[in-house]
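A protein chain is absent from this complex, but the other protein chains hold their places.
Moving on to chain A:
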Amino acid sequence: MENVLEVKELTTQFKGKVGYLTVVDKVDFTVRKGEVMGIVGESGCGKSVTSLSILQLLDKKGKVSGGEIRFKDIDLLKQGEKELRKIRGKEISMIFQDPMTSLNPVLTIGKQIGEIIVKHEKQKGSNVKSKVVELLQLVGIPRANELFHEYPHRLSGGMKQRVMIAMAIACNPSLLIADEPTTALDVTIQAQILDLLRSLKDDMDMSILLITHDLGVVAEICDRVVVMYAGQVVETTDSRTLLRNPRHPYTTGLIESTPQQSTIGKRLKSIPGQVPTPDEYGMGCRFADRCPKAMEICNHGVPPLLMIDENTSCRCWLYKEEEHGV
């Protein structure tokens, strides 16, 4: 299948008190046409920074210091600000976790969505309005004509997220980056939004890069998944294999510590300790001190990300090159 996005050895650093801290360390993954790719990890693992790096939306302290981000045939890291502006919102668009802070409170809904259509598609006047109303209906907002003139604070959380989605799909993007799109929402609303994303993806033939910490969401919607830990990719595979047959001890720990039907009445397994911060990364595997299977070698060298079968790669010393023939 065709790749829409290829991220190779992406490294992002942030300026700290002493020098630069590597927050995203040589991250590799691809997003294929028409699929939902998930990035899973706990807070501080670098999943959001990865997504911001793709569109180069990092703040002044951060910079992408290495790697390649290939979108269709262009390297996004080599584009100037002017070219990037043509891509953001048109070819690649993004939705964020908290819809309230990402909408402008002093502009009406219609105006905010219309802005993108005016900018990218050079439409004017009533054309814009009819397109916006059409979009609002598409994302399931009732009374679209009235809401066109409303301000964001009049809407509930779920509705605001729908507005964000309408804005993101306004120019038929090939890739939608969704950063924790349902985390701030209630379960019943979360189900609605996931359903909406799924149907939009099919109707518009778009790919989605979904960032989440929730394995339930992964099982619901993702085709393939990247698991990140402490700035590195630790496992990449399809979501079914990930949940059924996790390879990396961190993934296993994550799945086992999620309460589910089979854990009722039993003690939950948990991963001892906590995620290290970028200035605490040691020489060896970053998961070593929390890992139940840690060996001598884990403290000395960072394991490479190995392909252990056709569609699974894993960063762990438990899997050796010879055994799997790369």
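Here, a residue touches a chain if its C-beta (ideal position, glycine included) is under 8 Å from a C-beta of that chain, and two chains touch if they have at least 3 such contacts; residues count from 1.
Heads up, the rule we're going with is that contacts and distances are computed from a predicted model.
*Asks:* Using the UniProt record as the reference, specify the protein name of the hidden chain from among "NADH-quinone oxidoreductase subunit C", "Autoinducer 2 import system permease protein LsrD", "ABC transporter domain-containing protein" or "Anti-sigma regulatory factor".
*Replies:* "ABC transporter domain-containing protein"
*Asks:* Return the single residue from A:Glu6, A:Asp28, A:Glu42 or A:Asp98 that touches the missing chain.
*Replies:* A:Glu42
*Asks:* Identify the residue among A:Asp98, A:Asp214 or A:Asp289 that touches the chain left out of the display.
*Replies:* Considering all chains, including the one not shown, the answer is A:Asp214.
*Asks:* Among A:Met1, A:Val106 or A:Val187, exactly one should touch the missing chain; which is it?
*Replies:* A:Val187
*Asks:* Suppose we count only contacts with the excluded chain; which residues of chain A make the list?
*Replies:* Residues touching the hidden chain, for chain A, are 42-43, 156-159, 186-192, 194-195, 213-220, 239-240, 243-244, 253-255, 257-261, 263-264, 267-272, 274-275.
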